[in-house]
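Note that one protein chain of the assembly has been removed; the remaining protein chains are unaltered in position.
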Amino acid sequence: MLKYFAKRILWMIPIVICVALLIFSLMRLIPGDPARMLVSRDATEEEYLNKRVELGLDEPFLTQLGKFLTDTFLHFDFGKSYMTKTSISRDIGPRMVRTMELGLLAAAFAMITGILLGITAATHVKKWQDSLCMIIALVGISMPAFWAALLLIMLFSVKLQLLPPSGIGGIQYYILPAISVGLYGTATFARQIRSSMLDVIGSDYVTTARSKGLTEREVIYKHALPNALIPTITIIGGFLGQMFGGSIVIETIFSIPGMGLYLITGINNRDYPVVQTCVILLSIIFCIAMLLVDLAYAMVDPRIKARYASSKVKRNK
Amino acid sequence: MNSKDQSAPFLEVKDLEVFYSAGKQKVQAVNGVSFSLQKGRSLGLVGETGAGKTTIAKAILRILPHASATVKNGQILLNGTNLLSLSEERMRDIRGNEIAMIFQDPMTALNPILRVGNQITEAILHHSSMTKAEAEKHAMEMLEMVGIPAERFGEYPHQFSGGMKQRVVIAIALACNPALLLADEPTTALDVTIQAQVLHMIAGLKEKLGTSMILITHDMGVVASSCDDVAIVYAGQIVEYGTLEQIFDHPSHPYTRGLFNAIPSMNIDQEYLEPIDGLPPDPTHLPEGCYFSPRCKYAAEACKTGNMPVITTADGHLCRCCQYNLVAKDEKK
Amino acid sequence: MSANEEMIRRLAKDRLAMLGLLIFVAEIIVAVFAPLIAPSDPFAMDFTSMLSAPSSAHLMGCDEMGRDIFSRIIYGTRYSLGLGISVVVVSTIAGTIIGAIVGYFGGVADAVIMRIMDVFQSIPSLLQSVVISVVLGTGFFNTLLALSIHRTVGSARLLRGSIMGMRHMEYLEAADALNCSKLRTILKHVLPNSFTPMIVYATAGIASAIMSASTLSFIGLGIIAPTPEWGAMISSSRNYFIEYPHTVLFPGLAIAITVFALSVLGDGLRDALDPKLKN
Partner (left out) sequence: MTSLVEVKKLKKYFSSARGLLHAVDDVSFSIQKGKILGVVGESGCGKSTLGRTIIHLHESTGGTIQYNGKDITNPSAKEIRQLREKMQIIFQDPYSSLDPRMTVEAAISEPLLASHKISARKRREEVTRMMEMVGIDERLRYAYPHELDGGRRQRIVIARALILQPEFVVCDEPVSALDVSIQAQVLNLLRDLQKKQNLTYMFVTHDMSVVRHISDEICVMYLGQIVEKCPAKQLFEKPLHPYTQALISAIPSVDIHPPKNREILSGEITSPINPKPGCRFCARCRYAQNQCHQPQTLNEVEPDHFVACARVSDNEL
């Protein structure tokens, strides 16, 4: 078991390096020269060449790549922002914290509401409660997060004046962004829980539980729900991906100075080091989150745990 | 069909009718089944896939899926109380306590993410006033009783082999010492030698605890080794009912005879077997008259309409066939 | 009755899925005949009616440049649906080829391609599209490519998974025993049987591609103003939405309705194709 996860963590290293390599190469493919953009319009050729040297763009691609990889992974130095000239490593810290706070809050919101809706639907299948929950879920998956965010601002900040429309501060600043990011998760969880609950309720072991004379409550919460949660865990991965992507947009809408906003600003300014750093770090966070999901999977399901314990990381039988 | 014994039977099922509805289609799963069971005896319900055997058992325990299954008619009397008219709450006290069930597939009958010990303890805690510690101790005793070392209490189902899982299922069923055990194909999923172990164990425990049993199976051999009485089920009806000797020595219904003839013999060499022609009827469109008539070589005009008479051929030996006299002339080979 | 006919019959009974199909088909018709349906030119600016509220002259009002929002939404179907459908077509074809190769042959090809996919999958999908859009620039085809890469990986994985799942099915073993060549086995037995999950994935995929495309456009990548792409419309009007909510409301509604229609259609297909629900 431990061995399996140690292996998984080690396996992350080449993956992350490949991601870094990929991103770095892609950034060099962007048409247009950042040095040309950074110098003033009427700069001399010399000024431009000096800028290139300053940014390290004059060296061959492989040298640049090597320097980038060693700086990033050995010295944890992500370089300096082209625009602000400040160290990215220093700037990124508080931004990462904000993005992760937002992510956790959104995940918590999505799971709690999703599970509640899913159970309500499954236990009242084909009744009005079921229809209501599923309509809510369908609305949830149909709304683009950025549009939902604008509507939420409209309602809660402008009309009702309950919550701040943008910026950072106390928890109240995170409520609307977290709902906007988590809404999609709420909807997918609710739908998944409902369908796996229905599968599980028809299974033999639930019949066994009933035939023991347990109450319906015990049957649902002790036998059906824990089993129904297992397939739900697998979709958390997809949800997390969506969430990290969503936060990029949501942070710009709510002006939350997190990694998303940093990234978008970086893109608009052709600030390559910033873009690279954000993508690599977001990918690392994403990989760690997926690993935690797998860990949770093993915790819930003793069969998976046994498979991990037998150490071989084989997908097929 | 009524039992020969006039003293009040322990379990009596009268005119049970169950159907499933799926959309507009109506599947007639059980069509007027009546039988009774004396205390301490075991009854074999024998029939092929889809004959309605499992539905009968689930109807007794009232665990049919509410959404699709309807009990249209009938009574199920346990010690004179009609189970079908009890409240759900009262029924819960009976389930697992007075009546317990063993399911066909031990692979799926256990909750994969709960320790087996807890799955046994749960039933005990629910039906007795034992403390948790006492219940766990009793659960361990149950495991030992079905031949599993008590140390395995904390293991998960996937750590057990098929035969062992079925033992756990049996331990759960017997944990509260039920008066009636419904065993639904308890050994079908198991290998022959393991099947023999499990059947032997069930027989021993039944003897020891004085449990009555309804054994559902498609295997005549299993019936022969475990039952006192036999009911042959075809298309949701009991077509023949009698003691083990009556059915095995003097099978009277053409279907029962067909079943016996279709089994490859262990003593006689036959070049070819004698199968029953055709297929079991479609339960959404049962034939008129005798449900077996399209496949029956004795079928006459009289078989194609109306209800078949139930004929008492010997003391307590009942047969649902209007051509009985003709059939009787052809003695069993 | 063939399995497909039966599937269609089951789908036809699903009223919500039929509603989804109806909306989807209607939108395709609107996209094709946009010039005939739209009341005015989606690019024509009328500064006298800038940001005007919905009225009989402008059903959904006008945007900050005085363009008729209704007409822009009608034309927008071409971009949104066009992108959604093309992304799915491209990625499904590419994904099927890759997935079929790795899933059936396994071995080295599988190991190598799967590792490459692992790299792609460790970058969150939208982030990936954002980066590729930045590299390629804006416009229909660049956005198509940016959105297709992630989906290709997804469909290849899905197909591979379902092939893996059925590699041990007896009918494939039977095909082997019956002398079917590998190519014949893939074409006649493997692909038709693993297409079921692919169809469901593709339908839901159009929805998610439309969503991603509009998100890209919203942050200024993808398709940009003045092209009447729905996400781009919201993006260009977002500074006015507090006073003039209709500028954001209607394009968003268009996205939501389209995604809703495709989601319920996808659900319906999944249920209709799932043999477990047969009874």
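Each chain gets a letter, A, B and C, in the order it is written, and its residues are counted from 1.
One rule holds for everything that comes next: contacts are C-beta pairs under 8 Å (C-beta built on N, C-alpha and C of every residue); 3 or more make two chains touch, one makes a residue touch a chain.
These numbers come from a predicted model, not from an experiment.
Among B:T70, B:Q159 or B:Q197, only B:Q197 touches the chain left out of the display.
Residue B:L259 is the one among B:V33, B:I120, B:L180 or B:L259 that touches the chain missing from this view. Across B:E17, B:E155 or B:D219, the single residue that touches the chain missing here is B:D219.
Looking at chain C, the residues touching the absent chain are 1-3, 169-171, 173-181, 184, 188-189, 192-193, 275. In the full complex, chain B touches the omitted chain through residues 48-49, 161, 163-164, 191-197, 199-200, 218-222, 224-225, 244-245, 248-249, 258-267, 269-276, 279-280.
Here is the rule we use: only the chains that are shown with their structure count from here on.
The pair of chains sharing the greatest count of C-beta contacts is A-C. Chain B has its Cα centroid 53 Å from the Cα centroid of chain A. By the touch rule above, chain A contacts chain B in their complex via residues 125-126, 202-205, 207-215, 218, 222-223, 226-227, 230, 300-303, 306. Taken in their complex, chain B has these residues touching chain A: 61, 63, 65, 67, 92-97, 100-101, 103, 105, 108-114, 122-123, 126-127, 156, 158-159, 169, 172. Across the complex, chain A is touched by residues 118-119, 122-127, 130-132, 134-135, 137, 164, 167-168, 211, 214-215, 218-221, 231, 234, 238, 241-242, 245, 248-249, 252, 255-257, 259-260, 263-264, 276 of chain C.
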